[in-house]
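Here the complex is missing a single protein chain, while all its other protein chains stay put.
First chain written, first letter: the chains are A and B, and each begins at residue 1.
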Amino acid sequence: MSITLSINANQIDAPEGSSVLDVVNISGTYISQLCKDPDMKAIGACRTCLVQIEGVRGYPASCSTPASDGMKIWTDTPELDSIRRGVVELTLSMVGENVQDGPSDFQELSVAANHYNIDKSRWEPRERETVDDSNPVFNIAMDSCILCGRCAQACQDGHQFIGAIDFLGAGQSSRIGTFMDKPLLESVCTTCGSCLASCPTGAIDVKFAPAQEIKTVTTTCPYCGVGCGIKAKVDAKDQIIEIEDDPDNLSSVGMLCVKGRFGFSFVNHEDRIKSPLIRKDGELTPVSWEEAMEYVADNLIKYRGDAFGTLASAKATNEDGYIQQKFARLIMQSNHIDHCTRLCHSPSVEAMLTALGSGATSNSYVDYEEAGCLVVVGSDATSNHPVAASRMRRAVVERGAKLIVINPRRIDMCDYADIWLRPRPGTDVALLNAMAKVILDEGLADTSFVDDRTEGFDEWREVVEKYTLEYAEGITGVRANDIANAARMYAQPPFSGSCLIWGMGVTQHTMGTANAHGLLNLAFVSGQLGKPGSGISPLRGQNNVQGCGDAGCVPNSFPGYQVLSDDTISKFENAWSNQPLPREHGLVITDMVTAMDDGRIKSMYVVGENPLLSEPDLTHAEAAFKKLDFLVVQDIFLHETAQIADVVLPATTFAEKDGTFTNSERRVQRVRKVIEPVGDSRPDWGIIGELGRRISDKLGLELKHEFDYSHPSEIFDELSGLTPIMGGITYDRLEQEGGIQWPCPTSDHPGTRYLYESDFPRGPKAKFVAFDQGPAADEVPTERFPLILNTGRILYHWHGGTITRRASNLMARSPELELAINAEDAQKYGIDDGDWVRVRSRRGDMEARALFSDKQAPGELFVPFAKLQEHAANYLTNPALDPTSRIPEYKVCAVRVDKLVNGEVVSDGRRRRVRV
Amino acid sequence: MSDQDVKAAFNAIFKSSNENISARFSDKSRVIVQWSHCSASAGVESIAEQLASQLSESAVLVVSGCDGACYEAPVVTVGNVRHVRVAPEDIPDILSNLANVHSQPAAESHPFFSRQTRIALDGCGTLESTHIDDYISNGGYSGLAASLQSAPEQVIEEVKASGLRGRGGAYFPAALKWEAARNVRNTPKYLVVNCEEGEPGIFKDRHLMEGVPHRILEGAMIASYAAGVTEAIIYINAEAELSAERMGSAILAARALGLIGKNILESGFDLEVEIRRGAGGYVCGEETTLLNTLEGYRREPRLKPPFPTEAGLNAKPTVINNPETLASLPYILKNGASVFKAIGTEADAGTKIISLSGVVNRSGVAELPMGTTLRDIVDQVGGGPKAGSSLRMLGVGGPSSGVFPVSMLDTPIKGGMLHESGVMLGAGGVIVLDDRVSLLEVMRNLASYNANESCGKCTPCREGTPRMVNLVDKIAAGDGKSQDIEEMEYLARVVNSASLCGLGQAAGNPILSALHFFGDELAMLTTA
Partner (left out) sequence: MTSERNILRRELRENFPRDHGQLLPALHYLHHQFGHLPEWAMEVVSWHLGIAASEVYGAATSYTELRIDKPGKHIVRVCTGLSCWANGASDVLASLQSRFDMHSGSTTDDGQFTLEEIPCGFVCALAPAIEMDGAWHGRVSSDDASRLIKEAMSS
């Protein structure tokens, strides 16, 4: 429906529900609107958007006046001009008197002033607060702030639900500030930059002004699995200078986190590998592509079959992944292909495959927003899936959803939680079983779901029967009452359904698969699956870890999780020029490392992954990699694994290629080329394709055409043609509709928000799988190693830090390796806040700065596994594996900690964050 | 439910209240001590203590609210003798009933009361404020009973016919608000009784809460019934401790009699009542700010639309009324619209409680028919300016309104503007000012009040109000130019026209009215 009204006597049509300001904007008439963010609700504070409306008294603010059919609106009567001039002058007086320097000075305010021909306020400027420059990325300059409130709206309920800054005080002491007026750096500010993006005057602005952009390209964030939309701005030198959020992106709806917005400088970093390198006389030496390709092809030929393994990149595109698994299977005749999901969500995937028949997240971010209860288990979403976390907080703040956090650390999400359960590390099975028993005992089970849609209930019930609250309390240390309350809340949310959301705290244990089954069983018994506002979400880690698996970069299935059965093998043989394909399951990453050690695997092709920082027990892993006859690394930086490679091939980043990523909610989204490749780098699909063609030629396989693509869209078409769950997705549709969520089998299918409405990929019934709590961890604290080291992530670093060390803004925000330690423990070992310490396990050591934090329970330490100051946690971690999924136990190893007395590194006395 | 059931239920309560009263007093005499916020500041607490300890068996000590003659506080009444400005040493005399310590004539012939028509304030100073029996046996809750015997729509019609308009200052027809909320299909609906009363110079709602809390409750029940409200919130100023206490005991007593809760008086009407407290600041009384306060947000207004009757508290339809508005309802429902309509003027029905203070002989609260002139208020009710001073101007209606010179004294009171330069009756404050305060002091006092109370949300009010103060200061310092007076007027107009809420929209009024009435005087204080 549309309405018609007049603006300054011109008829304008506008959609129903528009504000008067919307209509004025549609009409093309300029009117100042300093406090109205186009994507947020009206605030109505600046009072510069005043209009006159026939029949309405006074001068209503157009942003907050609904438009109605037939309204007659004036934007420029003499009275109105006089009043508005008064308001703009008052506004100008807030920012001082020197606004003559043109519109850029105070951005939108200057534009308004210029438009109304006001060059100076008649009022004396008033005294204002000063600049908060504590954040290394941007300043908040209160003397350029007009208190429009947009930044607070962006940080708070309007947008990111972070709540670092808000409107404070009253009257003339009104100000934008943090809790207790502390410097931004000491607040919960995550440097997401949403405030900056919304500020109309430049009061919040980056420290170093970017150059003028010449184009803007809409693409997808290269960091995490949330899959936010970004708009990259490029300058005349073909460098990315700024990233903006994309309000039209369906997954991020205009939000971004610090990495997405400010973490882009790695793309143009001088450390980018700019040409292929071949090890000559022990040194990696630049060579031409021709030489490198010949060399790699000649060597790889020697290891076709079982001696060849390859790691695919969850950072690269679906198209890259598809080509790589095709290359491994078709050319190299090996199923030894895997990617970092093995170190990540393999237990979730294993459990879900067994219990459901598919390993993906069942629901969408909107389901978090609509849920009545969210249970976040072993996931620090605030740091690692920040925008998804914003959407979870929206549920809590806006709709009053219940939030339960299960985590031994007091993560930031606990600030919003109704219940926080703090199990001892590695005891989730007991906890989850006990919750299930409460649900059963108190009649909270969804019996019709259990009866109609599951199997294995009775066997499972027998096992959980022994997990009484008291028994579980003994194992987990969580109060019986809290366990019971959490179970009740989950099974019977106050409205809508419940979502189970989990991360590495669940998976990276020797009980990882058992943990994941525990979660699934909980969802089954309470029927919280297959309806809006419910579901199960293993939050996917890397930007394209979902897609990498979807594309078939796993040792046991083809694209789309089509298992290595005779039927599918022949399907793919037919599709790929009728060449025979290997039939045995390949090895998973962790087993490949063992196989290298054993000499079974002799050659590895590692694409976009850095095992020599991400594997556990690095000393051992490095030894295994060094045993290889031929190691090819294809990456954007010369990281630890690349440094020992025989050949290094320079890949392009996401910014230099076209393709697609698939995010945690199964949404396939476009990646668009923003700049030309840096140096001689080439997109992964191009490099692998070239290798395929060369080896095919050398071996006379006549498979050259199978690797001949002129654009990634052709690869995508092949992939979707062979992969029913993506059969309906095309680049054209992605262009028109934005991201599409698989399953999307046909071209008229809209995509799928949530799975399992009526049945499961494994059949009509999901399966209960019972597990008992085993030993909490492979390694337990001893007198020599009395503490538990928990490794994970922080907001500002990415894994080993290969990328984030080269993103100056992120590095500035977190320059040092920080070990979170409880003050009680610290006291025991004579450590002061800020001391440098050495942490040792049975396998290795590292140095870090100790940071007091009551997020840690006594006896537990936490450190991100980024390598900073040449130290990294994976020298210490335990390679013990979960028997089913073969994931290492990254989350627990026994360590000791000592203060570094004469350590070379001295404290530089920089301001400490209060919360880590 | 039937009308008969309601009647029977009410009669039962009425009967038992009367029985309780007889039992409580039988043949004992009542010694009434008027205890309110004002009299507490004049030391009534120790008076009451003394009375309690010295009282003989033959008398009962009754704590009432104040009758409004604050200038006489503390007041103790025995029989029909008012003992005024009582000091502790006077008590033995009072109790021995010998001397009429500073005694005063009874109400009818008392100059402060003789002009008054006490509808809302009726019983203030005589009724035992926290005892529901006293209220009921004096006709209380019969307005509610009458309402419950008719349909909500009829109640709305009756109040429409009475011409009652809101006494919180905006004078919006009370029944129209209820009708609007009633017609929105969304539940629950709320009534918020706006007892913030944060405006300097106005203290009448406190008198009502402290003196006749049950009348406010009864009014709230009638309004709730009419509007389809099931939850009423009495929102009381953070500092009005005594008011909150008295309203609290009134609620307990009413609930004990089944007047609050489910199926009130067998009528099928349910109502819950809860007290919530503000946390300071004039703007808290602005209705949408008040809603923010209740919901735990910053003390700043919301945008309208949506209007509270459509989406107010927790986004549900919400009626907001001033307690004085509500306290007029029992009378209307008991006596009929026409009786109320006959009071006051054709355009403005009923009475208005005036808070009278400043340099005046008889200060306090007085309930007067609409149409009474300011001159009558100052001279007849107030007894004129204090000895030795001469009237120079009036502050009327608080800092959102303005000042009047002596020449405007014959203005009759009414809802809305009293003069187009920005003087309005508002919530009914009248401050008598004499020569000892200068014009600029008065302007500064009001302007700086507005500047300090500005919530800071919107630019014109936050930035404009302090600059008005600066201009006044500049003139006061002798640096004023005639241009400054123009600037001041322009600024006041900008702030009034562009501000977001009622505070800013009226913040220019003190300046505009002063410029209008005292422009020549101000001009003389400036140079060209």
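One rule holds in what follows: contacts are C-beta pairs under 8 Å (C-beta built on N, C-alpha and C of every residue); 3 or more make two chains touch, one makes a residue touch a chain.
Source: prediction; values computed, not measured.
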Thinking of the whole complex, not just what is shown, which of B:270, B:434 or B:473 touches the missing chain?
B:434
With the missing chain put back, one of A:32, A:65 or A:178 would touch it. Which one?
A:178
Can you work out which residue in B:40, B:95 or B:476 touches the chain that's missing from view?
B:40
Per the whole complex, from A:50, A:71, A:94 or A:162 the residue touching the absent chain is A:162
Interface with the undisplayed chain - residues on chain B
37-38, 40-42, 70-71, 73, 197-203, 206, 238-240, 276-282, 284, 293-300, 314, 355-359, 363-365, 395, 431-434, 436-437, 441-442, 445-446, 449, 452-453, 455-456
Using the touch rule from the top, list residues of chain A that touch the missing partner.
152, 155-156, 161-170, 173, 177-180, 187-188, 396-397, 400, 403, 410, 414-418, 854
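Just so it is clear, only the chains that are shown with their structure count from here on.
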Could you tell me the distance, in whole angstrom, between the mean C-alpha positions of chain A and chain B?
57
Which residues of chain A touch chain B once you look at their complex with the stated criterion?
42-48, 50, 58-59, 61, 64-66, 82-84, 86-87, 90-91, 93-94, 122-124, 126, 146-147, 149, 167, 169-174
Within their complex, chain B touches chain A through residues 281, 298-300, 303-305, 451-460, 462-464, 466-467, 470, 487, 490-491, 493-494, 497-500, 505
